[in-house]
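With one protein chain removed, the remaining protein chains of the complex are shown where they sit.
Then we have chain A:
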Amino acid sequence: MTTISKIRYSRRSMLKTGGAALAATALPAPMIWGQESKNIVLRQFGTGVSNLNDVANKVKEDLGFTLEMTALDSDSVTQRAATQPGSFDIADIEYWICKKVWPTGNLQAMDVSRIARYDQIVGIFKDGKLRDDSVIAQGTAPHTVGFVPEPGATTFADEPTNWMTLIPTIYNADTLGIRPDLIGRPIRNWSELLNPEFAGKASILDISSIGIMDMAMVCESMGEIQYADKGNMTRDEIDRTIAIFTEAKRAGQFRAFWKSFDESVNLMASGEVVIQSMWSPAITAVKSRGIPCVYQPLEEGYRSWGGGIGLSSALSGMELDAAYEYINWYLDGWVGGYLMRQGYYSAVPATSKDHMSANEWGYWFEGKAATGPITSPGGDVLAQAGDVRDGGSFEARMGSVACWNAVMDENQYMVRKWNEFISA
């Protein structure tokens, strides 16, 4: 009993210092609620990126309730969010998945006035602009599906309202990964993926919704196709894009395709592949084996993605209050710091700063040279003093996003064409 009450007190003090006072005052009897909260179980599911057991453990420690995490691949996540609303309380999904799932009515809009740090959330998720002069990228930009006009609405609002669909949690800018030691010259454009110089040494990911975007970046960079919107291609554009890659495949451009994170790491680390589509933590994994690997910034810009947490429409009462408390805690910085030390960005970078060392903050966010060794949350050394993050600062990376991960109107057609490409 004593340990339980200790946890409760630490939760209460955390609430105060954490500044989530809004959530606390909104509760009729915080003390009673605090006692019962330890029995609350919130079921969260999502992609593996942010469904981390460390987060669930920290929630138990700080907030007292239990967060059950289920990690699935993005196709299964979409299906579950769309078809099994009763199976989850919190959906950790990407913004393009939100575009598909929101119209089903399985998620409920969030009251912005209950989000303590709403004002500090970066502009990308509100008006779409990182800076006032930013140009909004193609694809499913998060702000276009970030708000609804009123609770219960199934269409999205054009401007920020008091009702948010997802609270942004994690996002990043993706590009090509290269082995600088095996290439030996600067790489500046997406078109290099199909450069015959790398015949038999290139790879692309075999996940249609993301792979097609990487293909589009390459085709546009080659000057072969100009897309009206890479995130929403016409059938003709899909055909032409796949045709270019099928030809390259038959000519032996690709060593392999990868589907899982580990495969991409092994292909790169073994030297089978010297240039390929890659995700940020995969680069980190290759580097931590002592093998040089660069997340190469390219002139055409990045392919970006963002995820957020949404609330099931079935959530109400005490569980709903706990979910709001969880969201406010999420934005308070501990998770942000944890994720930023893996190379991702958090929605409220300012609070993450408090949970990172000055060296880490300078390296990961400001693009400064490291003043000492940089380690992953797991303890592996990722960079030495003097190293600079590939692509530089947050502003430089997120400021040159060319397109966002998206879901197309012609999605099913695209999937079939993708299957043909893999079988070609």
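One rule holds for everything that comes next: contacts are C-beta pairs under 8 Å (C-beta built on N, C-alpha and C of every residue); 3 or more make two chains touch, one makes a residue touch a chain; residues count from 1.
The rule is short, and it goes like this: contacts and distances are computed from a predicted model.
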| item | value |
| --- | --- |
| Protein name (UniProt record) of the chain left out of view, among "Protein translocase subunit SecD", "Putrescine transport system permease protein PotH", "Pyridine nucleotide-disulfide oxidoreductase" or "Response regulator" | "Putrescine transport system permease protein PotH" |
| Listed residues A:71, A:112, A:222 or A:415, member touching the removed chain | A:415 |
| Of A:104, A:120, A:316 or A:384, the residue in touch with the unshown chain | A:104 |
| Contact residue for the chain not shown (choose from A:43, A:129 or A:249) | A:249 |
| On chain A, residues whose C-beta touches the chain left out of the figure | 73, 75, 78-79, 82-83, 100, 104, 200, 203, 206, 208, 249, 254-259, 266-267, 270-272, 411-412, 415-416, 419-420, 422-424 |
